[in-house]
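Missing here is one protein chain; the remaining ones are kept as they sit in the complex.
We just call them A, B and C in the order they show up, numbering each chain from 1.
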Amino acid sequence: MREADIDPTGAASTEGDRRKPVVILRCAPHPAGRIFTDAALTALHERFTVVDLEGDDSPHALDQALPEAFAIVGQPDLPRERLARAPRLRALLNVEGNFYPNVDYEACYERGVYVLGCGPAYAQAVAEHSLGLALDLARGISREDRAFRNGRERYVADGNSDAILLRHADVGLVGFGNLGRALRTVLTGFAPTIRVYDPWLPPSVLRQHDVIPATLEEVLARSTFLFVLATVTDESRNLLNAERLASVPPGARLVVVSRAPVVDYDALLAGIAEGRFLAGVDVWPDEPVPAGHPARKLEGIVLSAHRAGGIPAAFFEVGEMVLDDLTLLARGLPPVRMQVAARELVGRYRNRPVS
Amino acid sequence: MREADIDPTGAASTEGDRRKPVVILRCAPHPAGRIFTDAALTALHERFTVVDLEGDDSPHALDQALPEAFAIVGQPDLPRERLARAPRLRALLNVEGNFYPNVDYEACYERGVYVLGCGPAYAQAVAEHSLGLALDLARGISREDRAFRNGRERYVADGNSDAILLRHADVGLVGFGNLGRALRTVLTGFAPTIRVYDPWLPPSVLRQHDVIPATLEEVLARSTFLFVLATVTDESRNLLNAERLASVPPGARLVVVSRAPVVDYDALLAGIAEGRFLAGVDVWPDEPVPAGHPARKLEGIVLSAHRAGGIPAAFFEVGEMVLDDLTLLARGLPPVRMQVAARELVGRYRNRPVS
Amino acid sequence: MREADIDPTGAASTEGDRRKPVVILRCAPHPAGRIFTDAALTALHERFTVVDLEGDDSPHALDQALPEAFAIVGQPDLPRERLARAPRLRALLNVEGNFYPNVDYEACYERGVYVLGCGPAYAQAVAEHSLGLALDLARGISREDRAFRNGRERYVADGNSDAILLRHADVGLVGFGNLGRALRTVLTGFAPTIRVYDPWLPPSVLRQHDVIPATLEEVLARSTFLFVLATVTDESRNLLNAERLASVPPGARLVVVSRAPVVDYDALLAGIAEGRFLAGVDVWPDEPVPAGHPARKLEGIVLSAHRAGGIPAAFFEVGEMVLDDLTLLARGLPPVRMQVAARELVGRYRNRPVS
Partner (left out) sequence: MREADIDPTGAASTEGDRRKPVVILRCAPHPAGRIFTDAALTALHERFTVVDLEGDDSPHALDQALPEAFAIVGQPDLPRERLARAPRLRALLNVEGNFYPNVDYEACYERGVYVLGCGPAYAQAVAEHSLGLALDLARGISREDRAFRNGRERYVADGNSDAILLRHADVGLVGFGNLGRALRTVLTGFAPTIRVYDPWLPPSVLRQHDVIPATLEEVLARSTFLFVLATVTDESRNLLNAERLASVPPGARLVVVSRAPVVDYDALLAGIAEGRFLAGVDVWPDEPVPAGHPARKLEGIVLSAHRAGGIPAAFFEVGEMVLDDLTLLARGLPPVRMQVAARELVGRYRNRPVS
């Protein structure tokens, strides 16, 4: 296989077909049809020799395909010794959103195999859902919709006593990765004052994005709208504990969309129940949430069932990113759409599977 | 009274007090405390001799104040002959949001009395509520919150089959006055394609705002998100009739926040019931909506009880606008915050009172 | 003439022609072809009965047209008694950019005749020229171009010792009318801190435009880039006098594009000569500037000959605005493109003719 010969136009001859790079497709937990549109799947087959393991998830099938593999889409078990059987491997394209320890990432980095994540594909969906939750909390949209259905709607100013504007408001972001940046962009037209806490970034990076670097304490104490966007690491676990949640201004609106372990849920729900703040919550310590969970009865909450990121447009963007980057790699160019996983961080994430 | 002598700093002496312009305050249906913060009311009293008619709504009290009146805040009955009794009158500041025919506006224009409206004060609140409704419809926020409360929540992708993004979406606006412009601004970060129909504006004005001038037919047929922002006139009544609503793309999200008479509600609710589109509806042909109204049971709707504009921040902005413009007028400068009502239009609005 | 019958589509019959509103065209100092494109002029003739006085500037010709005149484009001598001869007059459309006292504006306001200005047509051109001057001053573009032509160019860092960035810089605007707003928009991508002094506007208006209200002293003392955009009135004459110019930070870049009388030119040129600041200057106390004027030899200045606003696109926008607003007025709608001149201000401008 000579990668330099790839014909990215897909107009390859039969002989050319034999020279197309081999891509192993094993997208679980996604069915391939969830992340690839028909057009993307067609293009993928035109440009690559696709070994589709969706029908055969066995280690044997994978092992057979490894010697010629140019790239693997998905994250099958890949200990060091198995990676050694794939001398032509150039990239591992994670389409699930979390990096699990069933892959020997160090072995990848040592060999210069790209470890690519699909996080950016979900960022826009999460940002829009987060803003939707924030505006719901700002205006009582779902609360008043419920009241209306129960014949208890309140007209004009009567139901608006706690309604507030997002324009020019104090907004806090805990975490400024893909989610924070996408959210920052959709907030543009509101011209808010945005304070950001992100311990992995120097202040200069935040200033470049026209947000104000701040300590966690400042972000909590000064935000009318607070977005929790941090990933889970050993450091961020329980970051928003009872004491810190107590420092949020009265009447604040909290949006929790990243990972549940970052927040003390007992304290969160207590604060909502006491009317100290309102919250939109998309992630939960246990999913599914137990049937009798008290959150189901709270007025000051908008309940969301881990729905922020997983929408059709986001899934198809994963597939488009995979196709785009495989095409670039086959042309001898670096990937530009998926996120190159940092060697320092890939082992530190403690996210549970989205299941 | 010599207006040129006004001391806008409020540091007027007792003698100075006698020379302060007279402002008649009759803010009904608002209590003054709804639109003026304490600070604004204090400043108003410092800068002007305020004749407060909140306690005495009688024609007699008004008549007594007219001869010295510099401005009237509110819209009491002002036929031509009564206006004639106010030779010093410079401005009529409407704080209610609608212009009723109990004022002889022509008599105002003939004399160069400013007729000022407070519509811009509500625009930001309406824009944010509209976007909140649109994002709710895009992502099923209130629908899935209800399901969650009923123990029927669906996790991750399961409840997202009809979820869509606003980013880069086709957005249509029917009407491009204060509401449309405020909405256009908050949409900035989504980089949508925005088509606008507004028969009162030449295409050049729309292009200046970086939106695409379009016919009503184009706006309806090409918008994934459709915002109805038109005011009511004889021409716009029933503008979105059954036939036109039928031309909206399947799965479109409609947001109706301006005035109910612009839309055929039977057709609107039928379209929702049939699943042809989803809608967020803030205004209703009859308010309060009858107890057994079928809209209360529809799944594909977000119900809102005329709550888009009337929030505390908007009311206080009305008061701030009044104070700012009265201060400018007393300094011999033109008003810049309230909207100078167009002579051609003030009699054409057919909005019902907000009550 | 019945205005209600106007056919704005231009498809009028011969009989219809007799009913088209009469528009008097007297665009001096512009030839009509400078402000109207062929297409605009054709549309104007289709929609209106045009009395073109370009060829006959006599009072007699004007007087003959007045009795049927619906609108006058230009500003011929219009004392009260002559206006009285135009009972159907609805609008006076100034296409020159300054309001001269040869018109009895009070008589217009008393009758409800619109007095319309074309200032907004020039704002974008002035804003872009101003930014061009500012970037030239920031980077020494014209200075180093001159050096290059003289064989004394300095490469890479050698000519850049005083080069600065506009991004995140402190920017000050003196005046926030049409020019300031257009400039604010083109500055968006630089995310500067913008302080504005405008005594005619309450701070709330400035905050709405996401700029910081400030005193003149603050604006001068804290701006790395300072834009002088104020119009001339008795109050603003000599606003930037020697003392105030002395408070500008060392190395500041000044852009003077509105009106010369606002600035003390002796002090301005002295400050440039002494290297205290750099300046881009588009307006001059005497135009043309005398042949031996010392400014012609200064290094720290970019010389511009009143060129900021008068570009073809701006002139044609004047014509488009005239056409758009006449068309709206003939349909019984208010003008939306030209600027309704404020009764309080029309007599206060002290701008000299642009000639």
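Following the convention adopted for this analysis, contacts are C-beta pairs under 8 Å (C-beta built on N, C-alpha and C of every residue); 3 or more make two chains touch, one makes a residue touch a chain.
The structure displayed is predicted, hence computed values, not measured ones.
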Which displayed chains the unshown chain touches: A, B, C
Residue touching the undisplayed chain, where the options are C:101, C:250 or C:288: C:288
Among C:39, C:84 or C:163, residue touching the chain not depicted: C:163
Selected residue (touches chain absent from view) among C:107, C:135 or C:340: C:135
On subunit C, residues whose C-beta touches the chain left out of the figure: 34, 124-125, 128-129, 131-133, 135-136, 138-142, 144-146, 148-149, 151, 153-157, 159-161, 163-167, 185-190, 287-289, 291, 296-297, 302-307, 310-313, 315, 354-355
Sites on subunit A contacted by the missing partner chain, in the whole complex: 109-110, 112, 200-202, 204-205, 320-321, 324, 327-328, 332-334, 336-337, 340, 342-345
Interface residues of subunit B (partner: the chain not displayed): 168, 191, 207, 210
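In this section, only the chains that are shown with their structure count from here on.
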Chain pair that, of all pairs, has the most C-beta pairs in contact: A-B
Cα superposition angle of subunit B on its copy subunit C, in degrees to the nearest 5: 180
Interface numbering overlap (same over half, different under half) for subunit A and subunit B: same
Rounded Å distance, subunit A centre to subunit C centre (Cα mean): 49
Separation of subunit B from subunit C, taking each centre as the mean of its C-alpha atoms, in whole Å: 32
Length of the line joining the C-alpha centres of subunit A and subunit B, rounded to whole Å: 38
For subunit C, residues that touch 2 or more chains besides their own: none
